[in-house]
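A protein chain is absent from this complex, but the other protein chains hold their places.
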Amino acid sequence: MKKLINKPEDVVLEELQGIEIAHPDLVKIHYDPNFIVRADAPVKGKVALVSGGGSGHEPMHGGFVGKGMLDAACPGAVFTSPTPDQMLEATKAVDGGAGVLHIVKNYTGDVMNFEMAADLAKGEGIDVEAVVVDDDVAVKDSLYTAGRRGVGLTVLMEKIVGAAAEEGRSLKEVADLARKINSQGRSMGMALTSCTVPHAGKPTFDLPEDEMEIGIGIHGEPGRTRMKIKPADEITEMLMMPIIEDLPFKSGDEVLLFVNGMGGTPLIELYIIYRKAVEIAEKHGIKVVRKLIGPYITSLEMAGTSITMLKMDSDLIKLWDAPVKTAGLRWGI
Amino acid sequence: MKKLINKPEDVVLEELQGIEIAHPDLVKIHYDPNFIVRADAPVKGKVALVSGGGSGHEPMHGGFVGKGMLDAACPGAVFTSPTPDQMLEATKAVDGGAGVLHIVKNYTGDVMNFEMAADLAKGEGIDVEAVVVDDDVAVKDSLYTAGRRGVGLTVLMEKIVGAAAEEGRSLKEVADLARKINSQGRSMGMALTSCTVPHAGKPTFDLPEDEMEIGIGIHGEPGRTRMKIKPADEITEMLMMPIIEDLPFKSGDEVLLFVNGMGGTPLIELYIIYRKAVEIAEKHGIKVVRKLIGPYITSLEMAGTSITMLKMDSDLIKLWDAPVKTAGLRWGI
Amino acid sequence: MTINNDDVIKWLQTYDQVITENKDYLTDLDSIIGDADHGANMHRGFQAVVTKLPGVQDKDIGSIFKTVGMTLLSTVGGAGGPLYSTLFIQAGNRLNGKMELTLSDWAEALEAANNGIIRLGKAAVGDKTMVDALTPAVQTLLDASKDGTSFEEALHLSADAAKKGMESTIPLVARKGRASYLGERSAGHQDPGATSSYLLLKTAADVWTKE
Partner (left out) sequence: MTINNDDVIKWLQTYDQVITENKDYLTDLDSIIGDADHGANMHRGFQAVVTKLPGVQDKDIGSIFKTVGMTLLSTVGGAGGPLYSTLFIQAGNRLNGKMELTLSDWAEALEAANNGIIRLGKAAVGDKTMVDALTPAVQTLLDASKDGTSFEEALHLSADAAKKGMESTIPLVARKGRASYLGERSAGHQDPGATSSYLLLKTAADVWTKE
């Protein structure tokens, strides 16, 4: 296992310590239970946004805490949903009296733990709503699965909904907006290499030198199909088409196109993917009006990419463009 | 070779096409010869900054073109210095009448090509100064080598000197500032894995599962020593101590600490390194007053990190904090 | 035979050791059809549990179980955390105030535990989860407690039933949890949660029937 870490069991703690020293202007860290809150939390009268999930997806979620985005993030162990006590304490720490929105990625563990936390928080008199993100078209959504995973759309939702909360919208408005985003965004990912969970010490899956996994999630889980590596343009097509067909995105739609790196893929490759993705979108009459390119929702050191498309309208565009000041995303301030 | 590319010979062209579509608000791309300029170039009356180097270090340099940083970047083939014609055309395209500063990393090829370009530009009546960055303490600086390499400090120099130019300082002032930064900054890097140059098709060096290279540069060249992998804290110490001792940084110094990812190393590990680096700095009485953490000067998909420390003063701090709006670094606007 | 709170403590401590020994095995199983953390998750949880046990060793068995459940809830995370937490809390509710367990107490406690898991996770037998190991074990215990089988014998029978249930997950296509994302590719691999559940019952049989 080749990692710049000390002991596997200290990875999350030491990362939090690093974030604490690096960004005192943006966030405060609470240990045991672990959570990250905005430096100025709680913000009186503002709906607070709490998200969380396993660690190993950095900058998500901790890197998205700050003005214009999340109020708190709860990091679990690597790839392991955090626990209800973390979420409860984070919820209490950021509640500014206008209620708290939980942004939950659709994994059995995350959903169960956040539900328990929401029940506990409601028991303490806090107004809590939860929104589940499930944008991954690689997973067939049916009665016979845990449903679709929450992946790249989470980042876009946290930014846009964060701006709406900052604007002073109500908990109901903010939650409805989040659900609207979930209904308008789709993602699909692929991997060239597996990642290695520090505790496991070896790659989660073995992938021969000439093969790739299509339809992976963000936890190093194998995808739905394995095949020979293809040129970037073909791979982009294999990710874009299921996204376009699923919603479906239609001619005339305006979208935000997000080309994400899985952690081990350099930026130079993401621009090559972006170029082709825009070409494919345009061929279908879809207009790319906003973009995000980079490693924002990662899977440790996995090499690979995911693409997310979100249908935009003037409200979403305005909220996307609104100032944000976090360690992971920043503009306008 | 596991890469999200089409043909090796098209990598740089397609990357430029991606950047062109992605960032029309920030940059314009010129093809054949290839260079990237600010969307609003030339800026009348402002000293223009031109840098460049081999591709494969993204976001450097193209991602640093924009308000408050570079006016132009010349991308060569992967890991290959660009050619004088690119630099000459870029210099002409951004000259706003106040002169042009070439920021050159100290590699035989970069230095020779930029020198030729400067001579040609001067021949066309443009006021050109060049500053060579050579901050890599892993390389013994002596009459018997090509001297130290230019690595992480380049990013900091481009930001700070870019802010000075934006402020309206003269070519001489800007060049002197760049030389001062070069004299006050030091870097050192290490790799856990080799990168693969697309044309070469296989890793530049082979590194067994339990070994690392210390003292690598940014071109996949092997380092000065190879050894068994150590815990992150020890690695941090092995990078920090030569940096501190070389300048030397002294008790009471205020510094900018830059923990850079080499392209394949995820952010979670960089925070673990940052945490220890600050601890070591503080043990030596050195105060970290500014920081940068992330993959800003990379070596394709290489896993590894480099640390840069730059001694700061109030002028440097003010310039570092000044607004910058590029694809790779952005704040304040 | 009855089981007292010392026996329960011993069972939990031994299970912690069993998990430690099987950490890599459970993680390997989870690597194939999940996210490679089930061993580390269970290990983190039960390491925390054993530090809590001295504080509750004299309490009634219900309290011990609920302390275990609360500890797991705040240390395990993932899907396994709430599910194993529910197992212990539901069983603990059924065992409130008890200083000793009979076979029927044990059978009914595990039945409540399994029902709690099914309520929370909505998995049925055949979905390739821990429910596949627990359900037949519970049924065996309920049957045994009715037909007069000895507690010792019943413990072994329930471990055997859990083992068969665990093995029955191998050919299944997962319909719950992370493995369901794999679709058909999940078939051919044993479920990690069913494995840790089998080990829990196996440890009870081993620890409680040592003469």
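Things to note:
Here the chain labels run A, B and C in written order, and each chain numbers its own residues starting at 1.
Throughout what follows, contacts are C-beta pairs under 8 Å (C-beta built on N, C-alpha and C of every residue); 3 or more make two chains touch, one makes a residue touch a chain.
Keep in mind the model is a prediction, meaning the values are calculated, not measured.
In the full assembly, the chain not pictured is in contact with B, by the touch criterion defined above. Residue B:217 is the one among B:217, B:261 or B:295 that touches the chain not shown. Touching the missing chain, out of B:76, B:264 or B:328, is residue B:76.
Across the interface with the omitted chain, chain B contributes residues 8-9, 33, 54, 76-86, 107-109, 112-113, 116, 138-140, 144-146, 149, 197, 199-200, 202, 204-205, 217, 219-222, 224.
Here is the rule we use: only the chains that are shown with their structure count from here on.
Here the spacing of chain A and chain C, counted between their Cα centres, is 32 Å.
Inter-chain spacing, taken between the CA centroids of chain B and chain C, is 55 Å.
The distance from the centre of chain A to the centre of chain B, each centre being the mean of the chain's C-alpha atoms, comes to 29 Å.
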